[in-house]
Each structure stands twice: as C-alpha cells, then as structure tokens.
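Mind looking over this structure? Questions follow.
Note that one protein chain of the assembly has been removed; the remaining protein chains are unaltered in position.
Naming follows writing order (A, B and C), and every chain is counted from residue 1.
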Amino acid sequence: MRVGIVNVTGYVGAELARLLARHSGVELVSVTGRSAAGQSLSAVFPHLAAIELPITAEIDVLVDLAFLALPHHASAQATRPLLETGTRVIDTSADFRLHDQATYEQWYGPHPEPDLLAEAVYGLPEIYAPQISTARLVANPGCYPTSAILALAPALALGLIEPEVIVDAKSGVSGAGRTLSLSSHYSEVNESVRAYGLEGHRHLPEIVQELSLAYGRFAGAHQAGSGVKVTFVPHLVPMTRGILSTCYAPLTRDLSVKELRRMYTEFYQAAPFVRVVDEPPQTKQTWGSNYCYLYPLIDPRAGRLVVISAIDNLVKGAAGQAIQDMNLMLGYPETTGLEALPIFP
Amino acid sequence: MRVGIVNVTGYVGAELARLLARHSGVELVSVTGRSAAGQSLSAVFPHLAAIELPITAEIDVLVDLAFLALPHHASAQATRPLLETGTRVIDTSADFRLHDQATYEQWYGPHPEPDLLAEAVYGLPEIYAPQISTARLVANPGCYPTSAILALAPALALGLIEPEVIVDAKSGVSGAGRTLSLSSHYSEVNESVRAYGLEGHRHLPEIVQELSLAYGRFAGAHQAGSGVKVTFVPHLVPMTRGILSTCYAPLTRDLSVKELRRMYTEFYQAAPFVRVVDEPPQTKQTWGSNYCYLYPLIDPRAGRLVVISAIDNLVKGAAGQAIQDMNLMLGYPETTGLEALPIFP
Amino acid sequence: MRVGIVNVTGYVGAELARLLARHSGVELVSVTGRSAAGQSLSAVFPHLAAIELPITAEIDVLVDLAFLALPHHASAQATRPLLETGTRVIDTSADFRLHDQATYEQWYGPHPEPDLLAEAVYGLPEIYAPQISTARLVANPGCYPTSAILALAPALALGLIEPEVIVDAKSGVSGAGRTLSLSSHYSEVNESVRAYGLEGHRHLPEIVQELSLAYGRFAGAHQAGSGVKVTFVPHLVPMTRGILSTCYAPLTRDLSVKELRRMYTEFYQAAPFVRVVDEPPQTKQTWGSNYCYLYPLIDPRAGRLVVISAIDNLVKGAAGQAIQDMNLMLGYPETTGLEALPIFP
Partner (left out) sequence: MRVGIVNVTGYVGAELARLLARHSGVELVSVTGRSAAGQSLSAVFPHLAAIELPITAEIDVLVDLAFLALPHHASAQATRPLLETGTRVIDTSADFRLHDQATYEQWYGPHPEPDLLAEAVYGLPEIYAPQISTARLVANPGCYPTSAILALAPALALGLIEPEVIVDAKSGVSGAGRTLSLSSHYSEVNESVRAYGLEGHRHLPEIVQELSLAYGRFAGAHQAGSGVKVTFVPHLVPMTRGILSTCYAPLTRDLSVKELRRMYTEFYQAAPFVRVVDEPPQTKQTWGSNYCYLYPLIDPRAGRLVVISAIDNLVKGAAGQAIQDMNLMLGYPETTGLEALPIFP
C-alpha cells in the first residue's frame, strides 16, 4: 500500500514520516509542504535523512491513503479532492472531530466541508475500532482529548462517577507546533510552568463530546444530551514531549482501588497500547512510543476518583494514533510500525 | 540584631543565607551544619563566597533569632534550648505547623515537643501578621500550603465556594531538597512530569487546617469543625524552582470575574508580596523573589472557581517567607531584604 | 542622577531595568521601546511590575546617562543626539566596540557614526576602569568577549602563552535575544547542543582586538600589530543564562598551577567581580549576578594552558557590566546595585 503525508514540515508531519519510514506494510511515497517544496526532506529535518524523498507542493502520485497534517480549514479543504480520487484520508486537524457543525463553528468558524462531517469517524481505536476499520475519512483525535478520554471513558461508561469532571493537563511544548511564538521561545518557557487557554481551549468541545458519549452509554441516550460538565485547564511544562492529565470526578458509589483497577484493566483488555499500572506513571515512560499509561485511584477523604494518564503527545497524541488508525483501515495488525519501545531516560 | 541559621547546608538554609547576607537590618553571624562543620560556607556553596562565615556544628554565639532548616523532629528538638536562652525561633520544618498533636502524630510520628505546639504561630503573614509580630516561635508554612492557602483563603473566608476543593500543584525539583534520590536524579526527572504522594502527601493536613480555619471565618466556628474536603495532588515538573497551583472548587453563587478579582484584590490590599493579576502567571515571574501571583477566574460552563497561584518554592515557599516573618517579629518593614526583583528570563 | 534605557523590551533592556530599579544611587526615569510604546513596563515584563513606568517611544525627559539596548546601527544612530544634549551613553550594541572602522565594516557594514569611534571606550572595567570613569561614550563588551578576554588577558599580558588561542564557548539561549527564531524555538533547542557561527561569529574581531592589545602589553607595541590568532567556536546549550568559555593556548614556559593561580589572582586583585577559584566553576554559580569565575589550569601532557570562565551572559555579559561601567562614570562604588548574590540552585 502507498501512503502520503500532506504538510510534512510540522512536528506531526515529521513524526508521521519517522514512523511510516519503518512501517513494514506501507510505503511512504509522497510528502508535501508548500514553503519547503523543492527541498529534500533531510534538508528540513536532518534526523529524517534516511528517507530519501523530495518535498513537493502537492501529492503528485497515486496513494491509497493520505495523512493530512494541515491547520484546520486547510485540512477540510484538502479532503474532498483526495476522497474523490479514491484515497482514504486520516486528518490530524480538528476539522472532522466534532460531530455537530454548530459546535465546530462556534470554536473554529465556518466549516469548509460540512457535508463530510456525518461520514467522518472519530479515530480513537480503543473505542471506535470497528468504525475506523471501514472508514473512508478518519478524524484523528487531539492530544489532550486522547489523554482525557482514555482516562475517564471507563469511569463514565461504567457509571462510577458523576458527569462533572476536571481535567488538569500538563503538556510539553512540542504540542504548540513548529510555528514561532513567544510562548514557545526557549528563554520564556524554560524553567517555568503556566496555565493557558483559560477562556476556553479548543480541545474542550472535543473532550465534552466524547465524554458525553461515553456517559450516554451508561446513562442511556435520553440522558446523554445533558452531557458531561468539563473544566479543562491545560498547562505548559518545560519539556519537549508528553502529556500528563490528572482527572478528577466525584464517585457515585463506594469502590475499592482494587476493583477500580480491575474494571479499567478489563475495559482496555483488547487495547494493545493502554497499560493500566500500579505505580503513578511519568510522561518519560512513553517517549517516542504509542503507549498510554493509566493510573486510576481513589481519594477516600473526598470521595473522588482521580485518574492520571500519560502519553507522548506527538505519538499516541497525534502521529502514532494516526498510524494505529491506518493499520485498522488497511487491515494490518494494530501495532504494526509502532513496535519500538519508549526511549528512557 | 544578630541571627543564625541552623543547618545551612540544604537548599532552604542556603537560600536563607543568600537573602540574610544582604538584609540591611540584621547581621548573619552563625551558620551550622553537622556534616560540613569546619568548612567555610563558600566551600559548600560557591555562590555564597561573599559570605565569609565558617560552618560550625552548633550556633556558637548569642543570636536574637534563629532559623531552623532541619528535618522534622530534629527541628522540634533544637527549638526548646534556643527559646530558653531567649532566642526567638523561626522553624522551617513541619514540626509546629499543625495545631493538633494527634494530626501531627498521624503524619509524622510522636512529637518531640508537644508542649510548644500551643505557642507556635503559623507564619503566613498575609493572614497572621499580628500574631507573628509578637511570637517567640513561628512555624514557617510549607511550600505547597503557601501556594494553596493564598489561592483559596479569600474564596472560603468570603463564602464564595463550597468547602470541597481540589489543589493540583506543579512543583520544581528543588522542593525535594538536596538529599540524593532517584526521584531527583537528573536523567530520571528531566523531560518528564509525574504525580506523586498520591496516598497522601504530608502537606495535606496543613492545607486542610488552614483552609478550614479560613472557611470557619465565613461559616462560623460551630460549622468549621467539619472542615474543608481537600484533594491534593502534587506533581514534579522538570524545572528547578517554582510552584504553580491550580485550585478548583464549586461556586456557591453567581459572580462575575470582575467582582471576583476585586474581592481578591481587596483581601490582599495590605499584602506587599501578593499580586492579583489579569493574565495567567508563570512561575518564572517569581524566580528568586518573594512574590505570589494570584489569578482567580470562573469556569461559567461548570460553575466552578479556578484560582492559579505562582510562587518561588524556595523564597515565598520557604526562606523568603521566613524572612518576612522575621521582619514582622523584629519590627522591620515587611519587605526589608526582600526587595530584589524576580530574575527573568 | 537620572538614567534612562533605550529599547527596554529585549532581554538586555529588561535586565538593566531590573538592576537599576534597585540601585541606590540612580533613578530610572525613562524607558523606551517603539513597538510597545504606550504600554506599561509591567504589561511587557510582569516580573518588573514593581517598576511603575510607561514605555515611551523616545526618552522624553532629561537624563544624565542613557543605556542603549538597540540593535547595531540603530545604536550608533541614537548616540549622537544624546551626547549633544549632554547625556553620557553606554551602548550595549557592537557599534563602538571595534576601534578600527574597516574591521567594523567588514563584519557589520557601513558605520553610521565613524567619527565617534575614536572617542568610545571599551567598557571592560577590569582593564579600562580609568578610561571608563571619564568617558562620555562607553561600548559595553559582548558576552562572549567578556568571558574570553577575562580568561586570557592575564596569560597574554604576562607572556605565559603563545598568541594562538582557542575559545570554545557554551552559551545559554537568552544570548540570542527575544526575537523569534527557529534556533530559539523551545522544541528545537531543548535537550540538544550545537555549534554555530562557524563561518565567523561577529564577536570574533572583538576578541581578537582585545586579546591582541593584551598581548601587545607583553610583546611590545611593534609586535602587537601581528595580533593574536583566535579560533572561536560558540555553542548553544539548553539553558537560559550563562556562558562557560573553555580557552586553550600553548604555554611559553614551564609553570606550576600554583604559580599560575597566584598570577591570575594578582592580576585581578582590584577587580571585585572576578573570582579566581580552586574548583571548576559552573555557570549556575553566577546566576543573576555580576561575577566572573576563572579557573586556570595546566595540561602538563600537552604543555597547554586551559582557562575556564563562567559568567551570567545577561549580567556580567551585558546589563551588569553596563551598570558597573555606569558606577565608574558617575563616581559610585563599582559594586553599587550589583550586590545581590547569585541565585542557586
């Protein structure tokens, strides 16, 4: 099978290239990038020197599947032409993540391709594997939503918590991408932590949508409409990769930690990349890998569930998850090309 | 006035020395440290070379006030002899922070000097300035409690929130001190975030005590006994200094952000080191200084208060606050010796 | 005395403001910045909130002395109007550092004010204190040159080494300023070291000039023309502040380390900010302070002198040194306003 990457020049694009170059099933045949068109991939990213591909302005050969690593709006615009030539699409932007057009437009402005919304599948394999397998268009989840949904979906789907959650997320700086900004400027960021997006981060509606759907599975469709109340506060932490989300919610009933872990373990028993662990994870355990570590616990003093999740934001939070989706779509084992162990320390 | 530091060889001791050396009112005349006794201070800490003092095993001259930077238990043991010679004491350990002996013993084991508990004053000047001024023994607050209490005390004292709070705190590694440990080993910590103390961090009872007292001021003494329910999750972040605490609680009533900020600003109008700000603070803005930045806001979707506080854990979270206490005790302006602006970037 | 800062919005400008705000002799009365004109200083730099000054487009009040923190060329252009109103000037750009106009123009292009070159004094107080005291226009040295010259001037002036030196310098990222660039982008820089400026860094001619003058003192004026051959390789290291320069040169004669240290100590006996030390320094020992640590040693196997110097690039390498110059110019003790001890850890 032949695949291509549209806009390889950002961090998600580069990470897709890194992983696809060593995938045993597919061949990476085309990478694009407008401003860098004409250069070799290794000129932009020396670490990818082993991939001998030129960067072109557009995908110039036929591919079975294309990854879009474009900004939102541009992604939606690039999607239809690809679909029309029979190319399946995994979009890593936010364009097809929200099912509700009005919600999308409240956060992102007019949607360029609203007719495709109904068809797009939310690409979280731990929940939507069957739908992803047959999809023509997959919306790869955001990094924060991935970490929050994997942490809280079991508790909501099993009715363990009230639908009132707090997600306190700590992200490395690569999540902000390669575009220059004072908030990614080394001297401003290093040796410092701060919260941001406090008036409402764009990943919030995505978290609300998926947690509400998970809760709906427990509460029944007629109640799900009311949705889950989510307070989401992302933080920028002085490291390059990784998201640690600490999630809080009131328990609906008494529960031992042992029972809790058993329920989480069962929930994810078919998920090769989710590890429910006995010790609090650190983001570094996931470096460069597609793993998500989950550590659920109970604060007995306050009657609260606390779940901690750790991922590499560029892998399970972006490129790795997209490849996991691709594996499902193209019929490869879910882990193909994602076997490398995390790099520690 | 003459002052001394007991156990100058840790980070809090060294930070006390750094600040006291430039204090215009007091003279630092004695610094101790068992294992380093006989060495000069500059041999242990080259950055303190300008302070030409030997490290001795015990305070060997008469001082008006002594700072204890010892581990708990050792601190309590060192306190009485000093008090008996008329030396006032500021203890930076946890030994005199908890008013209730039973609570102390639940977290720290038998108290070496329970009779002194009643006398000790909790050294948070923003709340207890009058008591500190006349105290013989001051218990300098913990770093996490300082950040959490300053963030939430106004909301509790004014009845703005339910007594059910979450404190999600992110700390630099220096908070763990100078004692070697795998959890402070560079390669294990760098480029990684993790939560810890999840079975109950020792700063929890201190936070509960002070937030309950603050809430008691609103709810009346008869209700205060029930206390405030606190879920406290500390995190280790790859930076040397700084604590950012993100605090969450359900609002009791409708409130505009403007009103909220006005109330916080008024609450701290006499506090020279607390700044209620309009933009989310970052820890780096406090580097080396005694400031606490507070950013209160409202999540209208969830009806929650969110307050973010930023401090330098070694200054406002330890040595600086101790000097602020000393200034009150000795009659200097509260800011003496703490005038230096934060170092950025 | 009243002082002003032209272009306070970069890191050198902000660092000047931080230090001047606490200087006991001068009053900071005016700070400028074109793009930020109209804002308060604290809006741009929250850590400077205690300085209640608006940023103006131009210095709008009479000042006795002005610091220029402009890019080169702009600095030279701003100098003459200030001098003509009787304001003394300390320029932190490269515009007046090189005595030879042709050399300047080879590296920086046409000089806007060549007539002022002869008058400008190179502001390294350890060597030019008398000239600085009476100067109207002082050229504050570059950060790399400061570290290299302080390390090697004694050895050259005393004839201990051949005039063939290597300066391998490691700098924190703040040296690159606040202007956005991929080479200061957090994710590109963190966890990485690289050399740069390999075709010739602009600080090279400045190092050559001053080391040749130092050598001339030993070799006599007629030989000095030949100059010192300098290989200068700057490196970017993942930290915010600090320069460590490791300097190498062939020894001209046998020498014990003890003798060597004695000679260095004597050379700098009147220099309050230079410390010749017995243990290899680390940059962190200088954080926020004006100190330069020097560690000279001998490689007996190769017959080479090795000298290591450590400074804070924004203090002794920029703003602190400028204030040291100002103190000399205005008749204050050299250390006024620079008394704060380094912040460690």
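Here is the rule we use: a contact is a pair of C-beta atoms (placed from the backbone, for glycine too) under 8 Å apart; a residue touches a chain by one contact, two chains touch by 3 or more.
Every value quoted in this text rests on a predicted model; they were computed, and no experiment measured them.
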Can you say which of C:M1, C:L83, C:V233 or C:A271 touches the chain missing from this structure? C:V233
Touching residue (missing chain; options A:P46, A:P110 or A:G331): A:P46
Could you tell me which of A:A21, A:A129, A:A271 or A:L330 touches the chain that is not displayed? A:A21
Missing-chain contacts mapped onto chain C: 164, 166, 168, 170, 172, 187-188, 190-196, 198, 229-231, 233, 235, 237-242, 244, 246, 248, 280-284, 287, 295, 297, 299, 301-304, 306, 308, 310, 345
Where the unshown chain meets chain A, residue by residue: 11, 14, 18, 21-22, 45-51, 174, 190-191, 240-241, 275, 277, 279, 281, 284-289, 293, 339-345
Where chain B meets the chain that is not shown, the residues are 11, 172-174, 178, 180-182, 184-191, 238-240
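Going forward, only the chains that are shown with their structure count from here on.
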Determine whether chain A and chain C, two copies of the same sequence, contact each other through the same residue numbers or different ones, counting it as same when over half of the numbers at the interface appear on both sides. same
Averaged-CA centre spacing for the pair chain C and chain A, given as whole angstrom: 46
Could you say which residues in chain A touch two or more other chains, in rising order? 172, 187-188, 190-191, 238-240
